[in-house]
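Certain chains of the assembly are absent from this excerpt, and the rest are unmoved.
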Amino acid sequence: MSPAVDTVGAAEQTPELAQPYKELGLADDEYARVREILGRRPSSSELAIYSVMWSEHCSYKSSRVHLRQFGEKAPKTDILLVGMGENAGVVDVGGGWAVTFKIESHNHPSYVEPHQGAATGVGGIVRDILTMGARPVAVLDSLRFGPLNAPDTARVLPGVVAGIGGYGNCLGLPNIGGELYFDDSYIGNPLVNALCVGVMRADSIKLAKADGPGNLVVLFGARTGGDGIGGASVLASANFDEAHQAKRPSVQVGDPFAEKVLIECCLEIFAADLVVGIQDLGAAGLSCATTELAAAGTGGMDVDLDRVPLRDPTLAPEEILMSESQERMMAVVTPERLEEFLAVCGKWEVTATVIGTVTDSGRLRMTWRDELIVDIPPRTAAAEGPVYQRPIERPLDQEAVVGVDGRGLPRPRSADELRTTLLRLAASPNLADKSWVTDQYDRYVQGNTVLAQPEDAGMIRLDESTLRGVAISTDGNGRYTRLDPYVGAQLALAEAYRNVAATGARPLAVTDCLNFGSPEDPGVMWQFAEAVRGLADGCQTLGTPVTGGNVSFYNQTGTTAILPTAVIGVLGVIDDVTRRTPQGFSGDGALIYLLGDTRDEFGGSEWHAMHGFLGGRPPAVDFAREKLLAGVLISASREGLIDSAHDLSEGGLAQALVESCLRGDTGARITLPEGSDPFVALFSESTGRAIVSVARGDESDFIGLCATRGLPHTRIGVIDLLVPELDVQGQFRISLRELRAAWTRTLPSRFER
Amino acid sequence: MARVVVDVVLKPEILDPQGQAIVGALGRLGIVGVRDVRQGKHFELDVEDDLDDATVAKLADTLLANPVIENFAIRRD
Amino acid sequence: MPVPFRVGVVTFPGSLDDRDAARAVRIGGSEAISLWHADASLHDVDAVILPGGFSYGDYLRCGAIARFSPVMESIVAAAHDGMPVLGICNGFQVLCEAHLLPGALIRNDHRKFVCRDQVLRVESTATRWTSDYREGQEIVIPLTNGEGGYVADARTLNELEANGRVVVRYLAGNPNGSYRNIAGIANEAGNVVGLMPHPEHAVEDLTGPGTDGLGFFLSLAGAPA
């Protein structure tokens, strides 16, 4: 029996029929607006479309009023080829090359089924990048979990890492960086943010629009199954007798092979210029792809849903519209080029089906079993969703949190105490060696990886002849952001910017992933508003526009939200990748300089975390100083004045020294600055700082550079290849063996059991 | 010593990329007459004779299968 | 012998290091010709490389499905006639599945994908792909795989050892549980070589741990036809 389907006609006949809009997440006024737009009640398929398109995830209804600032405060720049709003922003990196990059979250699915959740997260962001017409060339992953020793972490982390690696490795995408943090607030709310970078010629950008009446709408890639349709089953069950209704998947399984083939297929299609427009199918699947393509194009589209290739023949139209099955794309093709298009798909054994045509009717019309089931103005679903002004209120406890500054905590004084503190910090989960995770990621594939973890930023060669390349880093610190969301977001931006500059690349543009609790909590909304304002102001000052990003709300258990976590990705360009600056010390006798100023700043620091304390104010941000520092790091790499550079961030100078010594497997003799408090000098997290090593011959030129630019620079030591130890003179000495043991043991000892 | 066999299969509604890839390969092998293939895991356990079913079930449910996406069947031969 | 040597690099659905292998071939002074899995013709190449990757997603077993592609029939025949064939990582797995090389590759013993700079010892320079190295030479090239554990029955292993068909061996720790630390082997004639580590990712100082992998691509050009 074929189940009765709610048609547009039926909707007109039965205006008063009660519909399950609440179960689908629509508010009363939202449902009322749908009726007003259509001048009747929506058919159940139309209801399905509006409910997913107007969801928080797709419509950004809670965040949009704030995100506008990224546009309003956008710095003047001519590097932006495609700005916010498209699948991903596109940046002109010169030499005819364009780079697109974006970060996205897949938090909740990764909690439910860590491996598949993380895997499909990578798959989704890669399709966003591919859609712009680019070849994906690298991924980064920014991860947050509960405490290292929590059972929840033992369940989630290995699966997430295996999922990211399993999917990314199989696509042949080098993983060149990311983050890994642990904090109580992420128990039950792990954060899995994935970033993808893609490259194309500047003149071959593709856009998501269905232009040209008579052009064909082609669905290609995987077949459509009942994946991720959650709510839609409400509608389906309205039409199905239970017996007839098959069970719907609770979890989406990624098929990286299907995606890899889809990538190569699309790149061949792009190269032959066979599409007018293209869109990936992600959240809200067909509903999103059809409404957005139509809305951005000529304005109308006719779709025959019966033509959609199904994995599960029992799917109802509402479910087909909401299905989030992975590894699917939608293209708009002229009738003349269709044959060629299908031939390329055939070559790659990719299923491709014409399911509709572009019209100038201004309506999105869909039929099912020859009956009209959808007839809506696409813009109303895709672009004119609800916009909320959520109540905002500074949390009551904010003052209390900022009030206690942790001065009371016992600071290490003696040489022994300082030594122990350094080792404990180096071994602490947030600062320890991450290679147990990152060794599960292929960093070599594609043969263009110039820098990868544990370097400050990943770097990819774009062009083998000109040696032009890009560098990218993601950073974010929920502890800082909890203490001051405005400054916290800026600190994340500043660190990513600094990380990129440390490699010798010039920071150009920004992507962001904003992970917060429930927007219905005025306190959370305050954190969000402040973070966005801070980021927008910061980007304006640094001259690096936000090109796109992602908002993830409702990251909370009960009423307790995660630490507000703004993850910022900064992309930079370098004209000649052979000029890159590595992080590790090298070159016997080279001099070590500390750039920037150190203040007594421990709010949100890893030293506080070591004492289980969070309070006070985060380090101050000084963007003028960040720019100055970046300028010096870039010039110094161009002129070949420095052998290594490493930014100072969590753990301060001590941690940076540990990492640079171990990376280069070289010892160093350090003399802390005259009259400085050793504890502050070693562990403060003041920003705008970096350590560099300078060959003796280049010393005067380097000092000259810093002096003319007015950047504070202090000579703090020398590299010693003969003595394999970190020697902080007058304080303590630690052999590299002991350092390495402390730094590397933490993760394996937890997961290698 | 007894032999217990546990077969773990993806729930029917869950996508099985491996099975699909095999079906695709059959054509190239010139094998016709196979409509669908699902790939699962097969475990052979050597256990003490007195090991009770409850324990085996717990083992299957926690270690051998991922209950979120898989079902399992236990067989004693 | 024609110089530059024409080296075919096969692309299967899911191949990843095909462009990388072609780059290494060029850096090694030969000409890279791309071959497509569905095209049985070898386009008169002088040698063939089966690159790394996840052909058919490595579903079922690594290399199990790629083995049945039309191009493989031609490669198996050509290999029997002495054409040099190099299988890297997934390519090694395909060669084993196609029975051009003995044994098989299973899941790493630690059950994780591993990406690391691997120290190897070149055990045999008597193959078409390793003549450029010194016997016993220690080299460092990237190892990146999830199913790199080389296994075979004792008879096969002894035979490989006895006839100098173990080409490269893992040093400084066995990264995947391979029997007898075997990282790569050759067929009896020495024209077919397979290894798990990626020499094509060690041909430029800029993008690899060094250039120790270059030897595989230079050996070819240097070797007598």
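When the chains are written out, they are named A, B and C in that same order, and each has its own residue count from 1.
As a working rule, a residue touches a chain if its C-beta (ideal position, glycine included) is under 8 Å from a C-beta of that chain, and two chains touch if they have at least 3 such contacts.
In this text the structure is predicted, and so the values were computed from the model without any measurement.
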Problem - Full-file chain stoichiometry, since only one instance of each kind is pictured - result: A x1, B x2, C x1
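Note that in this section only the chains that are shown with their structure count from here on.
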Problem - Approximate Å spacing (C-alpha centroids) for the pair chain A, chain C - result: 36
Exercise for the section: Would you mind pulling out the distance in Å between where the CA atoms of chain B average out and where those of chain C do? Expected result: 33
Exercise for the section: Return the residues of chain C touching two or more other chains; collapse runs of consecutive numbers into ranges. Expected result: 56-57, 59
Handout entry: Junction residues of chain B - those touching two or more other chains
Key = 17, 21, 24
Fill in the blank from the handout: The residues of chain B that touch chain C in their complex are 17-18, 21-22, 24-25, 28-29, 39
Problem - Residue numbers on chain B that touch chain A, as the complex places them - result: 10-17, 20-21, 24, 66, 68-69
Fill in the blank from the handout: Counting only contacts in the complex, chain A reaches chain C at residues 162, 165-166, 169-172, 255-258, 260-261, 264, 347-349, 438-450, 461, 464, 577-578, 752
